[in-house]
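A single protein chain has been removed from this complex, and every other one stays in its place.
Letters A and B mark the chains as written, and numbering starts fresh at 1 in each.
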Amino acid sequence: MSVLAPALPVTAEERVSVASSWRLIWWRFRKHRLALASALVLIALYVVVLCPDFFSTQDPEATDARLAFIPVQRLHVFDGFRPSPWVPDVAGRRNPVTLRMEWSVDPSRRIPVRFFVTGYPYRLLGLVPMRIHLLGAAGPDGRERLHLLGTDRLGRDQWSRLVHGTRTSMTIGLTAVTFSIILGVVLGGISGYYGGLADAVIQRLIELLQSLPTIPIWLALTAALPRDWSPQQVFFAITVILSLVGWTTLGREVRGRFLALREEDFVLAAELAGASRARIIVRHMVPTFLSHIIATSTLAIPAMIINETSLSFLGLGIRPPAISWGVLLQEAQNIQTVALAPWLLVPGAVVILSVLAFNLVGDGLRDAADPYSQ
Amino acid sequence: MTRYVLKRLVLLPALLFLFSVVVFAIVQAPPGDFLTTYVATLASSGSSISAEQVEALRREYGLDRPIWVQYLKWMENLSRGNLGLSLEYQRPNAELIGERLLLTMVLAVLSFVFTWIVAIPAGLYSAMHPRSAIDYVLTVVNYVGVATPNFMLALVLMWGAFAYFGVSVTGLFSPDFVEAPWSLARVADLLRHVWLPAVVLGVAGTARLTRVMRANLLDELNKPYVTTARAKGLSEWRLVVRYPARLALNPLVSTIGWYLPALFSGSLIVATVMNLPNIGPLLLRALINQDMYLAGSILLIYCFLTIVGTLISDILLAWLDPRIRFEEG
Partner (left out) sequence: MTAPVLRVTDLRVHFFLDEGLVRAVDGVSFDVPPGQVVGIVGESGCGKSVTMKAILQIVEPPGRIVGGQILFRKDSAPPVDLARLSPKSAELRAIRGAEIALIPQEPMAAFSPIHSVGEQIIEALQLHERQWRPSGPRLSRTEARSLTVDLFRSVGISMPEERVDAYSWQLSGGLRQRAMIAMALSCRPRLLIADEPTTAVDVTTQAQILNLLRELQRRHGTAIVFITHDLGVIAQMARYVVVMYLGRVMEQGSVEEIFHAPKHPYTRALLKSIPSVNVAPRTLLPTIAGSIPHPLGRPRGCPFHPRCPDAIPGVCAERAPALRPVGATQLASCFLYHRDEAAEP
């Protein structure tokens, strides 16, 4: 054994002193149990994002006016004492005055629920054709439908629509913030590192954008989107619009950091050692505040989600037939409708849950990444 | 400091001019114009309008001229203090905006007062008794409050009032008082209705403010000057209020300037949901219908208020914190 072989870190103190900064952040983050739980919630949500059809029970776009406003069929896990999930059946009755079908829950008849059943066809990730769904009704009559969250005025299954809406809303939040980060870091970096004319121009641009009142401009921009654009184009446009105004705060911060870092001795040392500009920026300067960027960006995602939801709610964001949480909540604009079918408000609860989870994770990340905190 | 303020003031008109171009471009961006939407609305409701009539209207409104001409006409009017004519309502824009302005401001002021009266003491208490039962409750409430979009809160409260109490909480007045002239009874009616929107508007802001106040104060409470003050013999409350609280408040007070544009907008989304006669819904309709002078004027006023608001924030911050004042020279 060579005398010069480094000793393996054994005690806890020693492990801490040789751990990389990411390890340290992970260890500190682990201690915040609430943040950890929230992170799990987010991971679960993003799994749903990857394949919403698997989690749906019905085709989210299938309408049937006769099946309007079916109430929630609550999922029961135990039948007596056996673990055998079931939902109560619904019975319809035609209202003699309005001639519309009115549905109510019929607990006397139970529809058993099974896992991994065959349902409507879909394509996994847009490629692989599949028919398996997580949950489904498996009663004697094969056509029995399962409405875990009821239906809306057009008879569309709310649970499936919620699952699909999750995909849109969570993705928009993430992509908008990603664009903001890219814009902010690149422009802020150029501004801070190179200074001079580029700095002056970008600074003025940031000041200009920050002087604009955000919500009205968003309204105006989204109202400006042509009515005949496809949902995908609208989706992309909304993402861009949301991130266009959001990058300025990050850009300013990044600029400030670069300005300060430029004078640091370790940068000078790297330059003297012959490192290229790009290498200095990417390998030396950026890692010092990367964790801070991640933490603040995680905290920016919930704002994006709320903004998109609000815009879509007003009819200016994601438009039907595309589904997002805001679009779902549009159905709840009419108070009489809501009184009739309170389950239409459930997407709002999911919004609150996801925003809460993001906030908790973001706070946990920020505390874990801050080298000066306890 | 004065130099800095003067510089900003001088830049103001140039900025506004730039914004007016941007705003006008955005408003005109959707294809078609006001008449396109108008005709479509007519068609969907069953009536129709002949092509000649449309052409005549187009000439009358000046919609057949190129965009930059329309823009110049708007600028010309603005320089004379005329905000233009609303194509939809066929009334001067200044009148339309003016009507709703008072109510918008009343609502904004009330929710602002509510927010600060609740948040500052709550944040103070939370920071002085961290990890106590009340602190935990407040923290949970704050987190949920920040996570709730305010229109969602409005929806839930309205539904609750309707489903359980049979009360319909839309609008700012009961049906009898909507068009009535101002009287003491009308004011009483307004007060009865306005508290719910004020609370809805205030909740998210309160939650956020409490959290920031708590965090700021916790930071300050660990600093040596607090120990010195305590060693001098000051009582806890007095020393907290006189020293760290003031320092913790400074960054918050500087955000007051941002309330200026809010005073004008009164939260567009909640106003739409609760059917309040605010400027917000007016803007929304104008944007959707491409009522360009109305939309443009409202947007421009927002921009102006935002710039002024930011300036006020900066001035306030410098005034409260002598360190900034002296650093500027």
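Note that in this section contacts are C-beta pairs under 8 Å (C-beta built on N, C-alpha and C of every residue); 3 or more make two chains touch, one makes a residue touch a chain.
Not measured: the values here are computed from a predicted model.
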Partners of the unshown chain among those that are drawn: B
Missing-partner contacts on chain B, residue numbers: 223-225, 227-236, 243, 246-247, 250, 320-323, 326
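Here is the rule we use: only the chains that are shown with their structure count from here on.
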Distance between the centres, which are taken as Cα means, of chain B and chain A, whole angstrom: 27
Interfacial residue positions of chain A with respect to chain B in the complex: 208, 210-213, 215-217, 219-221, 223-227, 302, 306, 309-310, 313-314, 329, 332-333, 335-336, 338-339, 342, 345, 348, 351-353, 355-356, 359-360
Residue ranges of chain B in contact with chain A within the complex: 15, 18-19, 22-23, 26-27, 29-31, 143-144, 146-149, 151-152, 155-156, 158-159, 162-163, 168, 170, 261, 265, 268-269, 272-273, 283-284, 287-288, 295, 298-299, 302-303, 305-307, 310
